[in-house]
Every structure is written in C-alpha cells, then in structure tokens.
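Removed from the display is one protein chain of the complex; every other protein chain stays in position.
Letters are used for the chains, namely A, B and C, taken in the order the chains are written, and counting of residues starts over at 1 for each.
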Amino acid sequence: MTANAITQISYLLAAALFVMALRWLNHPKTARRGVLAGSVGMLAAVAGTLLAPQVMNYTWIAAAAVIGIVIGVPLSWVPLTAVPQRTALSHAFGGLAAGLVGTAKYLVWLDHGELTQFRTGVIVLEVLLGFLTFTGSLMAAGKLQEVIPTRPITYPNQNLVNLSLLGIAVVAGIYLVFDPAFSPAFWVIVVLSLLFGILLIIPIGGADMPTVISLLNSYAGLSAVAMGFVLENKVLITAGALDGSSGFILSVIMCRAMNRSFTNVLFGAFGQVQAGQAAVEAKTVKSATPEDVAELLQTADRVVVVPGYGMAVAQAQHRIREIYDQLTKRGVDVKFAIHPVAGRMPGHMNVLLAEAEIPYDALVEMDDMNPEMAQTDVCLVVGANDVVNPAARHDKSSPIYGMPIIDADRARAVVAIKRSMNPGFAGIDNELYYLDHTLMAFGDAKQVLGDVVKALSEEVAAIH
Amino acid sequence: MTANAITQISYLLAAALFVMALRWLNHPKTARRGVLAGSVGMLAAVAGTLLAPQVMNYTWIAAAAVIGIVIGVPLSWVPLTAVPQRTALSHAFGGLAAGLVGTAKYLVWLDHGELTQFRTGVIVLEVLLGFLTFTGSLMAAGKLQEVIPTRPITYPNQNLVNLSLLGIAVVAGIYLVFDPAFSPAFWVIVVLSLLFGILLIIPIGGADMPTVISLLNSYAGLSAVAMGFVLENKVLITAGALDGSSGFILSVIMCRAMNRSFTNVLFGAFGQVQAGQAAVEAKTVKSATPEDVAELLQTADRVVVVPGYGMAVAQAQHRIREIYDQLTKRGVDVKFAIHPVAGRMPGHMNVLLAEAEIPYDALVEMDDMNPEMAQTDVCLVVGANDVVNPAARHDKSSPIYGMPIIDADRARAVVAIKRSMNPGFAGIDNELYYLDHTLMAFGDAKQVLGDVVKALSEEVAAIH
Amino acid sequence: MTELDLWSMLFVFMLATFVGFQVIQNVSRLLHTPLMSLTNAISAIAVVGAILVTGEQASTTATWLGAVAVAASVTNIVSGFLITDRMLRMFRERGKKS
Partner (left out) sequence: MTELDLWSMLFVFMLATFVGFQVIQNVSRLLHTPLMSLTNAISAIAVVGAILVTGEQASTTATWLGAVAVAASVTNIVSGFLITDRMLRMFRERGKKS
C-alpha cells in the first residue's frame, strides 16, 4: 500500500512537472527552468518505479542504465548541424523500447495465461507503433546523416505494396485479439512493422526528413501511450500524449509553412521534383565582390539578414555575428528575419544564431518583419533561397505558390550569398536573384562573409 | 457492461465537449458554437447517466427536472443588470445540489455500512464546500439585489469567530473520518458550513460581491470535484476543475485590476472605507450643458468613450449607441475604452454595449487604448469614476494607487457625465473632474446623453 | 473503491485543472460575463450525481434529497445555457471599417 502510494504520488508529480516543463518553453527566459522541471519529473518517476513492489532485482536495471548513460552523454555532444539525426536516432530508441516492452509483456502474459483481449489489443498497437518508429527513424537518421542515399527510392506501385503489408499486419492484429494465444500472428506483426517502417521512409527525399521525424515523434509518443494502456500507467499516457501532440503540431507547422499536405510529404517522393527541375535558364545577374558588399552595408541605416539552409551548411553564423558587431558598432540597425522553415528543421536558424551569441531579441519572425521590409536599405540573404522566392507570392504555376515568404525583394537593395545559381530545397529557380536591385556574392557563405568582415574592419583601420 | 460502456463514452464525450465549449469562447465569432458544444455535452452526460444500471426509477427524476425547467427558463430572462445576482443564485443552487448529494450518499452508505474512510473524507469535503457555497451565494445574491443591507456588517473579533467555527467543522470532519458511523459529527459539519457561508459574506461590502461570486464560483467547482471523488465519476471531476479554475482566474483578474489582495477583499470590509471617505472638499469644476457637449463632440475627429458603472445604473447604453451613430455618420472616429473592472462584474461594459448593438470591434481594451489617448480630441466619460482616476498613477496615499487606469486625463478635452460629485466604488475623490480641460455634465447619464443626441440631430436638421 | 482508481481520479483532476487554466486564460476579455454564466451551466454537471442518487432509490430521504438536487441542477443547466446564448447573440461585428 504505502509503497504503491509513493509510486503513484511520484507519477502524479512527474506528470505535472512534464506539463510545466513544456509551459516554461514559451519564453527563452524560463526555458532552462523547463529542462530542470522535466529532469526532476523524470527522476521522480524513475525513483517511484524502482520502489514499486513488482521490482525485485536491480542488477540488470543498473547495468542497463549505466550502458544508457555511457551512450547518452556523448550523444549530447553532437554538433548542432547533427541535431536532426540525433533526434531521429532517439526516436528510434524510443520506438525500440516501446516495442520490446510490448513483446516482453506479451510473452510473460502468454506464459501465465493472463492475456485478456484488451491487453492483447493494446500490446498489438504498442508493438506496431514501436517497431515501425524504430526502423523508420533509423532510416530517417541514415538519410539525414547521408549514410543512406537521400534521394527517394521508388519502385512500381510502391504505395500498394506498403498498404497491403500494413493491411496484413492489421489483420494479424485483429486475429490475435480474438485468439491471443496464437503467438505466430504476434511475430508476423513484429516483422511486418519493422519492415513497414523501412518501406515507409525510403521513398521520401532526404530534405523532407525534418517533417518525417516530427511525424515519427508523434508515433513515438503514441507508442508510449499504448504502453501506458498495457501497463495501466497514467504517467506514460500523459507524457506520451504530450510528445504525440508536440510532434503532430510541429509537422503541421512545417507542412503549412511549406504549403504542402501530409500525403504529399509522405507519398509525394518530393526530392525527385528537385532533381528534375534543377536546370536553370540563363538570365543575367549582377554579381558583387565582398568589398562591394561591405561598402553597401556600412552606408545603410537598416539591414535585415535572412539566413537560410546555406548558412547552416557553411557554418557561417559566427561570421554573421562579426558583421553584426561591426555594423551595430557603426550604429547600423541590424535585424534577422527568421522564416519558420528556414534551414532543415523548425527553429534551425534560431539555434545556430544563438550559438553565435546573437541576442534572440534581434531575431524577428517573418510576419513581424515583412511590413518593415520596404523601409530596409539592405537585405542580406545568406544561403536562403526558397524562403525568399517571390514566385510563392504571384506565380500560380510554381510548386511553392502560396508558401508564405520573407519579402526580401521589397528591400531597397538585396545581397544574396550562395555558391552558384543552383536551386534550393524546392528545386526551382528564384527570380529574386535576377532583380535590378539584387547583387549576387558567389561563394561559400563562411568564406564570403569572412572577406566582408575583413573589408569592414580595414575600413575602421583606415578611419583611424 | 455495454450499458456501462455507453455511459462511460457519454461522459468522455461530455468532458471533451466542455473543454471545447470554453476554447470556443476565445472569440465572439466562435462563442455561440461553444454554447452549443456545452449543451450537447450536458445532454450526452445526462442521457448516459439515465442509461446507467443503478438508475431504476425515473418518475422522481422527471418530476424534479420539470420543476428545474420551470424555474430555469424564466431565470434566463433577467435583465442584464441583474446578471450578477442570477450568477450568484445559480452558484447557490450548485452548492445546494452538491451538499444534498453528499448528504444522501452519507446516509445511504451509513445504512449499508459501506462508509470507507476515503468516502467519508471526500463526502465531508463535498458537504462543507457545497453548503458553504449555498448560503454564501444566497447572501451574495441578496446583497447584489439589495434585499440584504449591502454595507459590511461587522462585529468585534469577527474573523476570530468565523475561523473558530471553521476550525470546529474541520475537527468534526477529521473525527468523522476515523469514526464514519458517528453521524452527529456529520450534522455538526452540515450546520456549521451553512452558518459559515453566511458569516463569511455579511462583513463584505456589496460592491465587492463580484469578486466574491467569482470566488464562490470556484468553490462550487471544487464541490463538484469532491462529488466526483465521492461517486468516482470523472466527468464531474473534469467539469468541476474547469469551473474551479475559471472562477479562480476571474477573481484574480478582478483583484489585480483593482490592485487589491484576496484577503483585503474577503476580510477588509472595504465598503466601509467608501462610507467613510464620501466627503468631498470644495474645488471648482467647469460644468457644461448637453448642447455644449454636442458642439464639442461633432467638431472632434477622434472621440473615445469610457463607460463605467454609472452607464449600467442609468441603462444609458442605447443613448450611447445613438451618439455613436450620429458621430460616425459625420465621419468622427468613435472608440470605446473598456477597463477590465469597469462596472460591477468582469466584461460588464462589453455585454451592455453589445446589447445596444455597438460592434465589438469598436470596444478597445485599456492597454491598447491608452497609448492613443494623447491623440484623442474628446474623451467622453459616462458614469465611470475610479477607472479614470489619475490618482492611481501618482498619488501613493490613494487607496487605488497602482491600479491600472484609462488615461482619460491625457485627452485634449474630457467630458464627464455623472449625477453629482459623489465618489465611486472606491469612495475617493477624483481629480480628473477638476482639470482645466475637463467639463462636467451633471445628471442621469441616460437623461444627459438623450439631450446630447437631440442637440446633435437638431444640428443635422439645421444643416438641411 | 480500488486504490488504483483514487490515483486515476487525482490524475484526471490535475490534468483538468491544467486544461482549465490554459483555456480560461485564452478566453476573450470581451466575453468574461458570458464565460461566468457558461462555466456556471457546465458545473451543473452535478446533475449526474443527483440523478444517480435519485434513481437508486436507496431510501426515501436519499431520493428526496436527490430530487431536490436534480431540480436545482436542471435549473442551472437551463438558465445557464439560455442566458449565455442570449448574451452572445448580442455580440455583433461591424460590417467594415476600424
């Protein structure tokens, strides 16, 4: 009784702390408190569980925990560019854990003949979601890390195959519910969900992985919920539901900001379009040297920087920081316009710029910045492409038509830094680069910006 | 089983619909959908309950329901000025229901010897909160309807008496938990909580009732929660918690906007201060005729109307509407500045103005309006006093110092309509009336505004 | 009642309170008066308990008490929803401008 009470209280506490943790993420000021709350909650739940009467032996648990720590700590040191992979990987672990616990429970209850229909039903759900998430996330991680070909791997009537596989798994599941003791059906489900996870991901282009991992995030959450139903454990259900809704909302945000549908992301094999359209007609662009750019920047009063995926690739955020310092020193007002899907994951740009110690109150959301664009002297586009493509506003034929963009073209002058005229993620040409008031500074963003900084500081030297 | 399943599903549905109902109140556009959701949820819950196996006889229920409808429908026709009383009254009913159900359950379980300690504990809570809310809300309703003297009724060491009464009730409750069968203790609790409800309210001034009914609102919610624990019914717990938090938040908003503490409201016997300070030193004010006001208004470009409790008393909202029409017809920009605690209940002004069919997007919240006050030609203060008292900004000695106010005094010209120089709710003088650019139009708001309208329309007549 | 169920009820209470706080904080200030009467009507869910007590007919007293409770709750339900809707019907948006 008392032991159980303590466990239950710890669960209640943990659930409340998890909610608070996410609430405190609503502002950078309180965010770290959120992490604290989350970890305290986790400790409480773990402690409470260890006290639970069922837990009779600790050696295995301790051993496994040590292993987990040994793997986990290094995993938290990954460079920020590898954060998407890491996230995918940990979804894989999460799914694995859910799947394994489900399997274990099935076997145990099978031995003891304690398999009710309800238990079997939720176990099937847990195992299906868990293992699907496991292999699926591994695929996603692989594509993001580019150990697996990132281009969509497609074959004739793929969706048909996938769906029929899923169908079989579901049938097996239903059968199992009516005859829980028929373990072969269970193993069929296990195998099929592992397989399904792989097949679901390979036809999706590498660049769509962020949306996919958010979806997998909510699957992982749901599998935790299913586990909660299996073990009749409410903190599992709560935390799982929180995770599930988070993943769902993030993927919706991404799809909306890319103005694409879930189905299009999941079955559109989008990456191919990219390959297809990469050809660019020859129009003339004005190109500029870093010195020109430096000149232009320091004569400006208001500068808006639009960072994009290219900045992440080039790791150019620190150079940007130097330019930010140089210009603010000169009294130039420098702001950063952040597009919700700039880069390759939600909030990507914010983290990188924060890493370069650029104050977060200089980072302005697209919607707040666009009205001010017309009063901007120079808009510095660093490795951003689709998110500043005016076609999204007027060209109905464009695949990104309707996607909200940053109106870089409305600034008095535009400087775009990229290595070539190659298209971005969406694989389409960008008329912004051909405008009269647009200057192209070709080269790796880090390189170019480095030269701009040099030019700016020489200026200062010259003055004194 | 199936019967129970249906009941449970209906409860789940009801709980979800209740949450949605409140979510949809976040905008007037969706608000009515909220009411629909709420009533559907209620129907579902009731239907589900009627199907529950325990319910064996329907006649009594039907009879009681008919009575409820017969009382309820007319109660929904009360004039909007009587809404606070009605709300208080229905809290009383809610508390009564909770208390009676608790009592019934106690008696039944006592007969059947099914009183566990837990059950007794939650029943005590339910009965205490329920009956306390019952008599307390009746008192509040009485004071608002002014059938009971609204001034605080106080006697020596009142709080001591009250607290000791509460203490006795609590002791009795604890005793009962250990000896559930000892029914005398139960009746002591019932009587004391009924008594306590009365004693808690009588020392509070009538004008503080709105805050009090919000508090009683959350008590009513909590008693529903307690009932939920008694009957192991989760929809009761959910709905009760929603109600409880709503009442709590509203009373916090009111206290904050009046910049007073709960304790001050509950034990401050605030109304007395009012009585005490009503004396006003003789300073000179400029007074104006309705014609002057009309003149002033139609020469203005921007007019801001600040409605207050006086508008509610005078039922002047329809006249205001006419002025609004007259002026907008003339191209004058008319806005309404709404203070969170203008009037006598939260949102009081909004409902009255909406009743007069003034579009809600002309109603601006204090914080959004204040910045624009300096660019306002005429600020028309209709029966508002404390919420426009500049003392709140600078006079540290004032009882309302620190209370956020509408900066009427910053407008180019101020017209204040009230019957006399009497103070408002807070019982303090208002320097706004003595400013050089302030004109006083004395008289009943409805009367005065009526004359203003006449003057304005004659103007028009004259023009043609 | 099973030990376990006490805890699930506490869970429900905790979560419902979180939902309540968040939802109420998002309610438009325009609608605080309707909000009061709507929550009022919703908390009349006490009718569920009242019906159960009345329907069981465990004892005459219980039935009587229950019946009164039913009457009281139904009053709140009916008047609460009706008056809220009446108030909300009055909130109109302006055609254009401002």
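Keep in mind that, in the parts below, contacts are C-beta pairs under 8 Å (C-beta built on N, C-alpha and C of every residue); 3 or more make two chains touch, one makes a residue touch a chain.
Since this is a predicted model, take the numbers as computed values, not measurements.
Here is the thing to keep in mind: the chain we left out touches A, B, C in the whole complex. Within the complete assembly, A:Gly240 is the residue of A:Pro152, A:Gly240 or A:Pro290 that touches the hidden chain. Note that of A:Ala3, A:Ala63 or A:Val147, the residue touching the chain absent from this view is A:Ala63.
Here the missing chain is touched by one residue of A:Val108, A:Val161 or A:Ile174, and it is A:Val108. Against the chain not displayed here, chain B makes contact via residues 1, 4-5, 8, 11-12, 15-16, 19, 232, 234, 238. Although one chain is not displayed, chain A still touches it through residues 11, 14-15, 18-19, 21-23, 25-29, 31-32, 34-35, 38-39, 41-42, 45-46, 49-50, 52, 54-58, 60-61, 63-65, 67-69, 71-73, 75-76, 78, 80, 83, 86-87, 90-91, 93-94, 96-98, 100-101, 103-105, 107-108, 111-112, 116, 118-119, 213-214, 217, 220-221, 223-225, 227-247, 249-250, 253, 333, 335, 338, 340, 345-348, 350-351, 354-355, 357, 359-363, 365.
In the full complex, chain C touches the hidden chain at residues 2, 4-5, 8-9, 11-12, 15-16, 18-19, 22-23, 26.
FYI, only the chains that are shown with their structure count from here on.
Taken as a graph of touching chains, this assembly is arranged as a line, each chain contacting the next along an open chain of partners.
We define each chain's centre as the mean of its Cα atoms; on that basis chain A and chain B are separated by 46 Å. Distance between chain centres (mean CA atoms), chain B to chain C: 16 Å. Rounded to whole angstrom, the centroid-to-centroid distance between chain A and chain C, based on C-alpha atoms, equals 40 Å. Of all residues in chain C, those touching 2 or more other chains are 8, listed in ascending order.
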